[in-house]
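With one protein chain held back, the other chains of the complex are shown just where they sit.
As written, the chain order gives the labels A, B and C, with residue 1 at the start of each chain.
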Amino acid sequence: MSTEFTLVAIALLAMLTLTAMIISRLRGLYGAAMVAALFSLLTASLFVLMDAVDVAFTEAAVGVGVSTVLVLTVLALTHSREAVTPRNRRLPAVAVVVAAGGALVYASQDLPAFGSADSPIQTHPITDVYLVESQEDIGIPNVVTEVLASYRGLDTLGELIVVFTAGLTVLSLLGTLAPPEDCKPPGRFHLTDYRVIRIVSGLLMPFILLFALYVLFHGDYGPGGGFQAGVIFASGFVLYGLVFGLDRAQQVVPPRVLWLLVSLGPLVYAGVGVTTMLLGGTFLDYDMLNQGHPESGQHLGILVVETAIGLTVAAVMMTIFFGFASRGVTRK
Amino acid sequence: MILAVMVALLVAMGLVLARVYLGPGRYNRILAVNLFGTKTVLFVAVVGYVFGRPEFLDIAILYALVNFVATIAVLRLTHYDELVEQHHEEEV
Amino acid sequence: MIATHYVYWVLFAIMMIGLYVVISHGNLLKKLIGLSIFQVGVFLFYISLGKVRGGSAPIISPTVQTYSHPLPQVLILTAIVVGVATLAVGLGLAVRIFETYGTVEEDEVITRSATDPADGVPEDSLNGGGGDAAQGDEA
Partner (left out) sequence: MHTVLTVASGVLLTLGSIFLLTGAVGLLRFPDFYTRIHAGGIAETVGAGFILLGLLVRPDDWSPSVAVRLLVILAFLVLTSPTATHVLAQAARRDGVPVWEEGDGPQ
């Protein structure tokens, strides 16, 4: 490992640990949520350093964008200060943590050295399938996209259904979304104070959505894909809702459309699988989509599946945000 | 040269982290987190050059974007009552 | 040992900080934040197992010879999105608990549900949420 890599990795890991400690010490939960966003930024930098560019993309969009917004929305609905942890709770926790950490460190002796090229994961035959053979079978440079959407397509369908179910669960916990006319911000919302931020956000909106589309369709050649695009799309609308008011955001994307999109994704995804079965292949065998030219069949299949993922992820994230944000309305 | 920039960025990140820890109060932390975000954008851009794959700058664009969204979210949601009208106020 | 395993150990430490927050803190929202810390530790651990010395991101390019393993990245990519979806479910539960008991502190929830399990809390304690946002929040 090059010395630069090691030094940068150590610096980032040290900062990450410090940030985690700061989060655990902060009792003001608004502060903790903000530092959690910083934690997420650091994590994403480490992902970039460890060559996981797609993961870094997702972590940045999810950790800094969506989950910070969700935690803050919930804090606005509940108490934002934490009670002091009683001393008698700390000791058992420390005991458990020390025991578990000790067990992990003990077990880590069997792990291969960090970055070694002859560790079991690297020498397993599947590595060659993914990194070399995939270029002939599918021909898309981004291996992560290939594995995600094609080789492990069934697994990803499962993950998408988890996201779908989580969206449904949040809706059933919080009740249906408040109608847009109930979410009108009060008159003083339109203060001239906010002129700068409104103009800049209005200017940025189209670029955010364009960027999301770019990430979706460029995911074959660079970092990106359906999950990332969905989250970016959603964070664009979250920004819109935060700056221009929830009512206007809900007019742009009415709940009815949102629910249609939430269920459309898994349906399209599974539909592709059923289509390939009807065409004589196995479930999600994209080769069948273009019989004479399996490679372009794969391209088509991956594109459709990634779009389906993007739709559902974006719709679920928006539903969750609107659900929490309009909770304050329905509660009153 | 690029390495020196990277070191400068890491040192600056450390200093900002100290401000995050010291606070005090919400605004100092938002400010620090926001500035930390800008440094991460630069860090990611620079890492691409150091390790020889500068084409991954898309990630840095995304960082710049979410950093802005997060800052606006913090400002907005800490004044939640401005975002959603409180119905009972109207009736009183 | 230190030179080859330090990354894993630091990541274990981060996981343990998260676990400590989950176990020791009584505030349900803080527990969820702690859970995310733990989760991030696990994510980084997976990714670190796929990293190869001198490798590069698994996006095939004629100028690059060694690539890090793509499989952990695929698993973690989906896990992150699923993670935020489950975080949202947890937050939804926390909101409902707050609406029923007027608090998100675990101990108080337990005492309150023991004393009067049938009815919730008076309306006015619900409105306290927006109010205390205005106070400072020094550590």
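Keep in mind that, in the parts below, contacts are C-beta pairs under 8 Å (C-beta built on N, C-alpha and C of every residue); 3 or more make two chains touch, one makes a residue touch a chain.
Predicted model, so just to flag it, every value in this text is computed and none were measured.
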Among shown chains, those touching the left-out chain: A, B
Residues of chain B in contact with the chain not shown: 1-2, 4-5, 8-9, 11-13, 15-16, 18-19, 24-25, 27-28, 30-32, 34-35, 38-39, 41-42, 45-46, 49, 52, 54-55, 57-58, 60-61, 64-65, 67-68, 71-72, 75, 79
Chain A residues that touch the omitted chain in the full complex: 193-194, 196-197, 200, 203-204
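Everything that follows uses one rule, which is that only the chains that are shown with their structure count from here on.
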Pairwise touch network: line, ring, star, complete, or other: complete
Inter-centroid spacing, chain C versus chain B (mean Cα positions, whole Å): 19
Whole-Å gap separating chain A and chain C, where each centre is the average of the chain's CA atoms: 13
Separation of mean Cα positions, chain B and chain A [Å, integer]: 18
Residues of chain A touching at least two other chains: 28, 30-31, 33, 53, 75-77, 222-223
Sequence positions of chain B contacting 2 or more other chains: 21, 23, 26, 51, 56, 78, 80-81
For the chain A and chain C complex, residues of the former touching the latter: 1-2, 9-10, 13-14, 16-17, 20-21, 23-33, 36, 39-40, 43, 46-47, 50-55, 58-59, 62-63, 66-67, 70-71, 74-83, 85, 89-90, 92-94, 96-97, 100-101, 104-105, 108-109, 111-117, 119, 121-122, 126-127, 130-131, 135, 141-144, 147-148, 152, 155-156, 159, 162-163, 166-167, 169-170, 173-174, 221-223, 225, 227, 230-231, 313, 316-317, 320, 323-324, 327, 331
Contact set on chain A toward chain B in their complex: 4-5, 8, 11-12, 15, 18-19, 22, 28, 30-31, 33-35, 37-38, 41-42, 44-45, 48-49, 53, 56-57, 60-61, 64-65, 68-69, 72-73, 75-77, 182-186, 188-189, 197, 201, 204, 208, 211, 215, 218, 222-224, 228, 232, 235, 238-239, 242-243, 245-246, 325-326, 328-329, 332
Touch list for chain B against partner chain C, complex: 21, 23-26, 51-53, 56, 78-81
